[in-house]
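The complex appears here minus one protein chain, its other protein chains still in place.
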Amino acid sequence: MSDTHAQTVSYVRDTMLPQAEPPLRDKGAVKWMRENLFSSWLNAILTVLSLFVVYWIVSHLYPWFANSVWRAGSLTECREIRDATVGSDAPSACFAVIADRWQQLLFGFYPKEYYWRPVLALVVFLVSLWPVLFDNAPRKMLFFTLAAPFIMFALLWGGPIWGPLFVALGFVLGYFAYELVNKSAGPLAATLAAIILPLLYWFYLVGPLAGLFSSVAPIGFEYVDSKDFGGFTLSVVIGVAGIVLSLPLGILLALGRSSDLFLINKVSVGFIEIIRGVPLIVWLFTASLLLNYFLPPGTNFDLMLRVIIMVTLFSAAYIAEVVRGGLAALPKGQYEAADALGLDYWKAMRLIILPQALKISIPGIVNTFIGLFKDTTLVVFIGLLDPIGLTNAIRASTDWNGVYWELFVFIGLMFFIFCFSMGRYSLYLEKKLQREHR
Amino acid sequence: MTSLTDPHKPAFRLSQLIYDTRYRSMTIQVVAMILLLTAFGWLINNTVENLGALGKDFDFSFLGSRAGYDINQMLIEYDNSMTHGRAALVGILNTLLVAFLGCITATIIGVFVGVLRLSKNWIVSRLMAVYVEGFRNVPLLLWIILIYAVMSESMPRPNDFRGEDPSASMILGDSVAITNRGIYIPRIGFSNSLSGNEAVAPIEGATPLATGAIDWILVFGALALSVIAVRYVRKKATITQEATGVRPTTWYWQIAILVIPVLIVSLFLGLTFSSPYLKGFNFTEGTHLRNSLIALWIALSLYTGAFIAEIVRSGILSVSKGQSEAAFALGLRPSWTMNLVILPQALRVIIPPLISQFLNLTKNSSLAIAVGYMDVRATLGGITINQTGRELEGMLLLGLFYLALSLLISSLMNVYNNSKKLKER
């Protein structure tokens, strides 16, 4: 058979050819470059242009970094070292200023021996976020989250722990008042009691009680004044306080804006639009120049507290819009189901709507926080020493007068690390939420 | 059936105000109203008391008194003998100018970067990602300061243009000078100006708008008419296309209609370009775009552009892949696919967040304080308040201005948004 076959067909392959190497232009780096960098004329031009941009930036910045001086006592010393090592014409960064003042940039004038306190407060904050941001946390952790603001306050400002403790007890008092009165006199009286009792307690009892306990048992940390806050500590404290304190107000405003009650609705809309329509810097000047006009004659807060109040109102308007988005994103069936179960408004909100709406809103809230955190740099214009304000103060000392880029590069880098990681987290959260909704 | 009586109508009881849902909402609102008015009354009362204690009154007459300070960039005539009110107006125009310029360039940057970020070109998309993340995650204030400093450090000084062998030279045929005090471009003037005087006496530092407003109105009027005419031509072309299937070539008509009337008007007015030249310490003649304006403009555009890029990117991604596949199946070119199929659909997703970015940019223009750009916060909200001690009145006016501007922008953009919205039946 094979013979006849051999006569009719000159050659038949009976085995597969070994796989040939792909042509040079279709493998490895070349292929990748051809597909990703030079797939068309336009792409090729763009690639070359981009490479040029990258080269230009690197070639200008690299010597500056490479020749940088890290150990020197002043700018003059920096220049001397530069002259001795690379010559006086070479660009050279004087990062010695960071080495000398990094603690000030991070902690402001916070007493050196207590640096662990802001750090611990940050840890407390992060731990308290755990049950909010991740599902795998034990439910009991939520109590820690509720207590965290008071712990953070006690850590940051110090003073006898009785103050924050008794203020916190006010909330517990409100809770129990609600529970007790609810059984005997119905929800309305209970709500009233839960509002009025703690208020009375805070205004008239906390002061004397805390005073008494402080004199009997002066337990607590060394008191640190607001004016000692500065640098990134100040930014983080203002940012975190603004977001945490504005959450309750923001949720109320969001509910008000989606409420059917005409007056409540209009007041919420008005508040939100007025706050959002005016730049933060104008609000900060208001805090610094005008807030004292609006308070009873003689009352006087320190500037940081006034800024926190203003930032809280400011971010409440933004949080309200985020939460409103969350409320609107819930399917209508959820509202109808709550009504069908016969729940009243607050129960429906508390048990069904808000838990879902807030969960959807978390990425938005994180983004609001990033924005607010970046905006805290504006407090420099009213004389608070945030990182940018500190650069002014540092450059006013005779040692470092004339230093410029190094400080801003450092600050920019710090902000980038902080904001970028938070932004990544909110992105991850958004993706996760999308998956869960499918 | 005849014995049908009216249902027993219970007498109104006070407790119904609380427990009856028909009345409860009224009760809540009345209570809220009372609380709100009390709070307002309390605030106003405090303010009055505080003002009284400081011996101040609430009075806007300071706007009419002499300002006494100079402003470097003014779109309308102003000098230090004019009033605080006039200074505030100069500031307002400066705010509007930088906000307007910023919105335009930020949109352009945002759209380009947003599209390029989706490019298949690895290095381009990476570079765009670096740009977007870099600008989004560092405070705007820092960017403004840095860009301003880079400009004043790296550009040549006016002095460098001097001498036999200058280290810097003007570009574009000696008509544009880029210095570290700003960019000097030729000033467009009209020798047959209609504003009365023959040769327009250049007011020191004034931009052309101040000196020859009538001429400019004429030129722009001609341009506006041309644009309307061009739209008419296009519409006609579309009608022809729909009737015959062939679109008549009209581009030369369009260009002619756009250019010729403007040219005629300009020539009639005696169009002249006066190039900047070095005199004394600075360049004179020409229009001076100050560094403060340029730095603020660039920083605002790049910062907002990064946010817009993300909006554009997610807008494009939100258009389902089937759309572009269908377009390719129809044989549309990639550029047509983008322009005719993807972008119009993406626009619906893009516009609402874009509006809030424009609002943000406008509000962020108040960071002009960092580069000494004389916007309304610097004039009315800064120097005026500082010189007169009228912080309450000044801040109130400032807040009202920004509020009005924000509401105006958002309502305008909402009208546009509604016209682009998917019409649902």
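Chains here go by letter, A and B, matching the order in which they are written, and residues are numbered from 1 within each.
Definition applied: a contact is a pair of C-beta atoms (placed from the backbone, for glycine too) under 8 Å apart; a residue touches a chain by one contact, two chains touch by 3 or more.
Basically, contacts and distances are computed from a predicted model.
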item: Name of the absent chain as recorded in UniProt (options "Oxidoreductase", "General L-amino acid-binding periplasmic protein AapJ", "Sarcosine oxidase subunit delta" or "3-isopropylmalate dehydratase small subunit"); value: "General L-amino acid-binding periplasmic protein AapJ"
item: Among A:292, A:315, A:377 or A:426, residue touching the chain not depicted; value: A:292
item: From A:87, A:207, A:248 or A:270, residue that would touch the chain that is not displayed; value: A:207
item: Candidate in contact with the missing chain, chosen from B:89, B:170, B:378 or B:405; value: B:378
item: Chain B residues touching the omitted chain (full complex); value: 54-55, 68-72, 80-81, 149, 152-153, 157, 159, 180-181, 204-205, 279-282, 284, 291-292, 369-370, 372, 374, 378, 382-383, 385-387, 389, 391
item: Footprint left on chain A by the chain that the document does not show; value: 79, 100-101, 104, 108-109, 112, 153, 157, 159, 163-164, 166-167, 170, 202-204, 206-207, 210-211, 223, 225-228, 285, 288-289, 292, 296, 298-303, 305, 381-385, 389, 391-398, 401-402, 404
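Note that in this section only the chains that are shown with their structure count from here on.
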item: Interface residues, chain B side, partner chain A - complex; value: 18, 25, 28-29, 32-33, 36, 43, 46-47, 49-51, 53, 116, 119-124, 127, 133-134, 136-142, 145-146, 149, 359, 363-364, 366-367, 369, 377, 381, 385, 391-392, 395, 398-399, 402-403, 405-407
item: Partner chain B, residues of chain A touching it in the complex; value: 32, 35-37, 39, 43, 46-47, 50-51, 53-54, 188, 260-264, 267, 273-274, 276-282, 285-286, 289-290, 292-297, 370, 374-375, 377-378, 380-381, 388, 404-405, 408, 411-412, 415-416, 419-420, 423
